[in-house]
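Below is the structure I would like to discuss, written out as structure tokens.
Apart from one protein chain that is not included, each protein chain of the complex appears where it belongs.
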Amino acid sequence: MDLVANILIGVIIAATPLVFAAIGELVVEKSGVLNLGVEGMMIIGAIAAFATTIETGSILGGIVAAIICGALMALLFAFLTQTLLANQVATGLALTLFGLGLAALIGQGYSGKSAPPFPKLHIPGLSDLPVVGPLLFGHDFLVYLSFALGIGVAWFLNRTRAGLIVRAIGENHDAAHAIGYPVVLIRYATIMFGGACAAVGGAYLSIVQTPLWVENMTAGRGWIALALVVFATWLPGRLYLGAYLFGGITIVQLHSQALGLKVEPQLLAMLPYLATIVVLVIISADRTRARLNAPASLGQTFFASH
Amino acid sequence: MFRIEPRKEPSTLMLYATPLIAVALTILSGFVLFTLLGKDPVRATLLIFYKPLTSFYSLSELIVKATPLILIGAGLALCFRANIWNIGAEGQFTMGAVAGGAMALFLFEVEGFWVLPSIWIAGALGGMLWAAIPALLRNRFNANEILTSLMLVYVASLLLSVLVHGLLRDPQGQNFPESRLFHDAALMPILLPGTRAHVGFAVALLAVLLTWALMRWHVIGFQIKVAGQAPRAARFAGFSGKKIVWFTFLVSGGLAGLAGVFEATGPVGQLVPALPVGYGFTAIIVAFLGRLHPVGILLAGLLLALTYIGGEGAQIAMSLPAATIQVFQGMLLFYLLATDIFVNYRFRPAPMKTAPPSTPASPTAQ
Partner (left out) sequence: MEKTSEYLLELKGLTKTFPGVVASDNVSFQVGHGEIHALLGENGAGKSTLVKMIYGVLQPDGGVMHLHGETYAPANPSAARAHGLGMVFQHFLLFDALTVIENIELGIAPELAKGDLRSRIVEVSEFYGLKLDPDRLVGELSVGQRQRVEIVRCLLQNPRLIIMDEPTSVLTPQEVEVLFRTLRQLASEGCSILYISHKLEEIRALCHKATVLRGGKVVAACTPAEESAKSLAEMMIGDVLVPAKRTETMIGAERLRVDKVSLPSTHQFGVSLKDVSLSVRGGEILGIAGVAGNGQEELMEFLIGERLTRRADAIVIGGVEAGRKGPDARRALGLCPVPEERLGHAAVPGMSLVENTILSARVRKQLAGSGIIDYARTREFMQEIISGFDVRTAGMDHAARSLSGGNLQKFIMGREILQAPSVLIACQPTWGVDAGAAAAIHNALIDLTKNGAAIVVISQDLDELMAISDRIAVIANGALSDPEPVAEVTIESIGRKMGGPSSVEHADVPH
């Protein structure tokens, strides 16, 4: 029973960074912007949180630092794509390349150090229950935040006027502009929200999951988060399904020895990447379904002619 | 305040000037970065951008580094022109090295004029095979090629690791994860005696020439341009989008594969897990900085190679962190994308009465 609970907890821990990064990107894409720089913002979040936590001893301070740095990275992207009308795909790539380099530069003094343990929720009685206790009541607050975030985003997009405006802008930015909505301003906001979320995902990696700083530690998770948004067909609920699926795959990898699998570790390490490809193929093969909730102006440059 | 106005035609002057402006801005930002790192900015800048040009050997090293960048960049430019985003050249590079390296090991100690071409062809095919996967998935299943090609980078690098840990490991190598050293007949012929500059550079120049001719004179180049700018017009003209995806992916994959096998059988001389060092990603910057034009890519490839050589020099001389160069390259791409706006738009002083559009939420409404 303990093994099952441990595996499930492992899945949650592995999935949480993906949830953060993907939920943020979902909002960005719903507003019609494709930011391929998730990997770069994540790694910046990871190093910002790690370095701040080491220097100040405050985990909360680390997370706040990640949020600020992630949003700043996103601001750079927003300035280039929304104000200077640069191509979103190329700018996203630049953000990733730049982020990986900058994180490595900042992180060179932090290799080998380890972050203080991250406090977990403990409700006397409830958290001590067998299996259910650690599974439901024994996580760190970021796990709960990741759930609240998804619910909040779903509520925002579907139940509020502001969410309706975000969706409208993603659907047809020219019409939204002509009606009088500040397309660029709103996109700046969603892009920065996406950056903050990605950075929290990265922070989770470096101060909860590992908790160490390793160069290139995001290892493609930002890209997997992008694929998750496609997999989820832009629906927050399905995004969790995808993220937990990937969490499961990662855990199979970690527990392979315990499970008695005799496979080369590198082959197991390929699993998440191969699974991403498989998932993308399955979801994209049905064109109508894949596009059902896709924002119509996704990735297009918006220029207000008047 | 300024108002941004679209130009009726892209500005040719700006098209050529902006890469230079971007380079200048990057160097300026470098000053700030070095100062922040507590290094002498003038010395660091000279070490990176000037010192490598002053000795014959470092010039030859420049050619060594520029070879893969130019080869890959020339292929990527075809993809990007067609608005096809192959960003997995790093994986295609790795698979080229794996396939070519495997061929070299298979032909170990075999002599003959055909040994070298066989290895090269194997390398190119390895890259093409790896590039064929995202092409197939995009054409057959509509899967986003950005994500699939990138995922395959990780898979390729893990595959290389598996192979040098097992099948291709040096039998006399005391369990080190590396292949045996290639024999002389499998190694790249040296272009300049006493250096590591190999004939791969000549192949890269040939690739530049051929892709230039293709884009300038051949109808395939025309198809690539139309498909990239106006996909509906491409269909109207009778160009098959799927064929263009195949063509650009296979050519760029093949060139990246060649770059990989050249690297393995050239400066490295064996298969090691650390063979992919990011040329496939840097080549993306090379392609953009070169304005997706083969000649531009040649120059951009040399410039980026300079930052590698100079960066290594500064790393040794001033203990500058290795990641500095990566930051430099990222900044360069940012500045290029930022100044791109001058090509297609012009800035004019804004008329005074332009008010930002307000939402219907404005208090004046109703």
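Note that the chains are named A and B in the order they appear, and that numbering of residues resets to 1 at the start of each chain.
One rule holds for everything that comes next: contacts are C-beta pairs under 8 Å (C-beta built on N, C-alpha and C of every residue); 3 or more make two chains touch, one makes a residue touch a chain.
Model, not experiment: these values are computed from the prediction.
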Contact with the hidden chain, among A:S127, A:N172 or A:T233, goes to A:N172
Among listed residues A:V263, A:I282 or A:A296, the absent chain is touched only by A:A296
The missing chain sits against chain A at residues 161, 164-165, 167-168, 171-172, 175-176, 178-181, 287-288, 291-293, 296, 306
Residues on chain B facing the left-out chain by the touch rule are 8-10, 217-220, 222, 225-226, 229-230, 232-233, 235-238, 240, 351, 353-362, 364-366
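Simple rule for what comes next: only the chains that are shown with their structure count from here on.
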Between the Cα centroids of chain A and chain B the separation in whole angstrom comes to 27
The chain A residues in contact with chain B across the complex are 36, 76, 80, 84-87, 89-91, 93-95, 97-102, 104-105, 108, 165, 177, 179-182, 219-220, 223-224, 226-227, 230, 264, 266-267, 269-270, 273-274, 276-277, 280-281, 284-285, 287, 290, 303, 305
Given the complex, residues on chain B that touch chain A span 4, 6, 85, 87, 137, 141-144, 146-148, 150-152, 154-155, 158-159, 161-162, 165-166, 281, 284-285, 288, 321-331, 333-334, 337-338, 340-341, 344-345, 356-360
